[in-house]
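The complex appears here without one of its protein chains, the remainder shown in place.
Chain naming follows the written order as A, B and C, and within any one chain the residues start at number 1.
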Amino acid sequence: MNEMDPDLTVRVGPLRLKNPVLAASGTFGYGREFEPLFDPALLGGIVVKGLSLEPRAGNPPPRIVETPCGMLNAIGLANIGVKRFLEEKLPWLQRLDTTVVVNIYGHSVEEYGEVAGALRGVEGIDALEVNISCPNVKQGGMAFCTDPMMSARVTETVLERSDKPVIVKLSPNVTDIREPALAVEKAGAHALSLINTITGMVVDVEARRPALANVKGGLSGPAIRPVAVRMVYEVVEAVRIPVIGVGGIATAKDALEFLITGARAVEVGTAGFADPLATLKILDGLSGFCRSRGIDRVEDLIGTLETDRRF
Amino acid sequence: MNEMDPDLTVRVGPLRLKNPVLAASGTFGYGREFEPLFDPALLGGIVVKGLSLEPRAGNPPPRIVETPCGMLNAIGLANIGVKRFLEEKLPWLQRLDTTVVVNIYGHSVEEYGEVAGALRGVEGIDALEVNISCPNVKQGGMAFCTDPMMSARVTETVLERSDKPVIVKLSPNVTDIREPALAVEKAGAHALSLINTITGMVVDVEARRPALANVKGGLSGPAIRPVAVRMVYEVVEAVRIPVIGVGGIATAKDALEFLITGARAVEVGTAGFADPLATLKILDGLSGFCRSRGIDRVEDLIGTLETDRRF
Amino acid sequence: MFECEPEITAHREVAPGTYLMTLREASIAKQARPGQFVMLRAFSGMDPLLRRPFSICGRIGEDAFGVLYRVVGRGTAVLAKQRTGDRIQVLGPLGNGFQTGPASGSFILAGGGVGVAPLFFLAQTLLGQGDRTPAFLAGFSGKQEVLSPGDVLQLDLEAEIATEDGTLGHAGPVTDLLEPHLAVCAEQGNKTTVCACGPPAMLERVAALARAAGASCQVSLESAMACGLGACLGCTVHAAPQEGIPYLRVCREGPVFPAEAVDWSRAGAGWS
Partner (left out) sequence: MFECEPEITAHREVAPGTYLMTLREASIAKQARPGQFVMLRAFSGMDPLLRRPFSICGRIGEDAFGVLYRVVGRGTAVLAKQRTGDRIQVLGPLGNGFQTGPASGSFILAGGGVGVAPLFFLAQTLLGQGDRTPAFLAGFSGKQEVLSPGDVLQLDLEAEIATEDGTLGHAGPVTDLLEPHLAVCAEQGNKTTVCACGPPAMLERVAALARAAGASCQVSLESAMACGLGACLGCTVHAAPQEGIPYLRVCREGPVFPAEAVDWSRAGAGWS
């Protein structure tokens, strides 16, 4: 590392990340998919695809559709289940020199606990990200997030069964995001990540059918960034635990919006489809921003938003 | 009218519109601003800027900022108040050969009633659109929509004081849009319009300040269309009163998404900034769509969405 | 696999609304195998957002490859506006191509519309391997739309043409041309491989005919894609029951599949 290079490390509660840019769950597979393009260990961390106890087939196609500056997805949490994950995916992840976060999902409070229990003591997993916010499955999912009591119960159950830092990922499909945020904080979560996708729908006007087989899907991409920034702003004002910002981040400037607002790290999802090297370009841009402004540590930027009126 | 031209008239409860394309409140001024470009009477209707009892200055600048495929606004319901509206704006509107809808707003339930009362018996106003969903003002506004009981009370009060059809405009910033929709229907509203803007925020990373003086603003434009379509879908399934679709409509195809989903008319807002002739182009496109598919009446398209799975 | 921003070295309309774009990128041109695809992006803003997948239609010269595409929507409309000398974002080569193996036997390539694109590359490769000249059958809506391996890629290969409106070659679907070929092959007891690309309904019919004739069959499928890398799980198609998994990713397990891997009763779910 060049002497002049700014220090990009950030602390997110008990986690220490080599830099604040993570790959978001569901958009980076199990990490290895992008390996032919760049070394995933360059990232601050990777969050793997949502994992449930048993394998899940996911929703029938079509599962994705493009929207203005975004996309809808209704993958339906397709995943290989804990057993195959541990056998087939983990060994590679264990050798990876960056923070590995496993995104978990259950159909019931109990199942969340079981997934957490199954990952207990497993080396090479640095944290859990608890998805209580997926809009693409009938049972559970979003329901856990729209009801603060349920959010708290899921959090408690995961904490009881896990030996790892627990990040709870919130849904934006609520009237007041501070409610689940506070409930989850009170339940003991180590950190929050937000936002997951916003529920949306596209109609195929030729066929007069929903464009997705699942009818509705989750909106992601630059389109939702202003909503994500707003919610991060609301949550960092309300809670004391660290917040990871997610939603529509495509450039270093976008990541800076979240960091300045108070997020301690960011996850990049959909932008990685438009440009598979987006995460690395964001990292470069963050370094450049700090360097050109004489900022030694990216942590010095976090939460520096001024909101008093000038005029 | 050419014999072959499809019939574009639509009924929205007690209203009969010459076509289903209206200009959305706050984006078309008092109608006259676009007159140098085209005859506003070509539209199915125009919804004028939100009107309150007393004039309002609105928020300090900056009031708008562009976002990916959209924009944030925090105009703050700046308006000239009922008195000047009746004196200065109404006479021109009265001569306009299209449906005129006045969007109204109050700081309290009582003020909503007063505005409605002040417009009672006034000729040339065909309906009221009750904005219970503006996120850019401190008091009232969105609070009326996020609480179904309040939504109902505002609706009842306006209905009591008004002699006109009442359309209630809902906010998307809620966990379940069906709740206010049902409450407002039960309170007797003639129609619903949705969605208003989604609350968002942009950070100016150079200044490390919110891009808007008001900090948060309302997100509009194509970016939000999938969310609007989804909410219209949810509401038309839940209520029996007619629904007007709003949010991100920029092309005839976009308008068709809403009509097919079940909206009986649409309002076009932000797209009119990107292209001031957008509404007319949408009308042309709707006619063309119907013509090329042998559809005689645009009403035959409304609510024709099929959602049973094919595969 | 490479992520790069090559120069467009040639770009022309080869049929109404169908373009051939030549991209100079030796790394991709050398590594690519027939049936593989690239994800392209030529937009400066974030709308359209996603890259679009296109088959590589052949090697062009030493260090370039071609993409043969039809303008159907916004992404392809933007592509068509690009000029020679412009650079666009390219990711590839991606996916699994056609299995040509070391095995002998005869190849029948059957394409529908712009679906001939990956078959041009396959034909180019087979021709380059000596005496493996394939039969090339191609169906189009009409004479105007015809894309021939000679015109597009300067291949020394005569295609048998079918047009729906009968304005050129056989009047009818391309599958009409396939039947006699399969019959000959079956007669001669040849090991025959059919490689096909085109609309789902055509592919289903090709697969059925090949199966009936005892020929093996590979099809190149399409679906909407976000990542092209197997990461998003967005591009799935229904797998045939015996596959043991419910869905196949077009970008990773495909885009070329053995015909029997696909659940044909539910193929084409992606496109109306």
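Note that in this section contacts are C-beta pairs under 8 Å (C-beta built on N, C-alpha and C of every residue); 3 or more make two chains touch, one makes a residue touch a chain.
Note that this is a predicted model, so its numbers are computed, not measured.
S.K.: Using the touch definition up top, pick the residue from B:206, B:284 or B:300 that touches the left-out chain.
M.R.: Residue touching the chain left out of view: B:206.
S.K.: Thinking of the whole complex, not just what is shown, which of B:19, B:52, B:73 or B:287 touches the missing chain?
M.R.: Here the residue in touch with the unshown chain is B:73.
S.K.: Out of C:47, C:145, C:204 or C:263, which touches the unshown chain?
M.R.: In the full complex, the listed residue that touches the missing chain is C:47.
S.K.: Touching the left-out chain: which of B:64, B:109, B:150 or B:238?
M.R.: Selected residue, touching the omitted chain: B:64.
S.K.: In the complete complex, the non-displayed chain touches which residues of subunit B?
M.R.: Where subunit B meets the chain not shown: residues 26-29, 33-34, 36-37, 49, 57-58, 60-66, 68-71, 73, 75, 78, 204, 206-207, 209, 213, 221-222, 250, 270, 272-277.
S.K.: Contact with the hidden chain only, please: which subunit C residues?
M.R.: Within subunit C, the residues that touch the unshown chain are 43-48, 74, 77-78, 81.
S.K.: Applying the definition given at the start, please give the residues of subunit A touching the unseen chain.
M.R.: Contact residues on subunit A toward the absent chain are 68-69, 222, 310-311.
Here is the rule we go by: only the chains that are shown with their structure count from here on.
S.K.: As a test of understanding: of all chains, whose mean C-alpha position lies farthest from that of subunit C?
M.R.: Result for the farthest chain: B.
S.K.: Report, in whole Å, the distance between the mean C-alpha point of subunit B and the mean C-alpha point of subunit C.
M.R.: 46
S.K.: Between subunit A and subunit C, what distance separates the C-alpha centroids? Give it in angstrom.
M.R.: Chain centroid spacing, subunit A to subunit C, equals 36 Å.
S.K.: Between subunit A and subunit B, what is the gap in Å from one C-alpha centre to the other?
M.R.: So the centroids are 34 Å from each other.
S.K.: Indicate the residues of subunit B shared as contacts by at least two other chains.
M.R.: 68-69, 222, 310-311
S.K.: Which residues belonging to subunit C are in contact with no fewer than two other chains?
M.R.: Touching at least two other chains: 46-47, 238, 266, 269.
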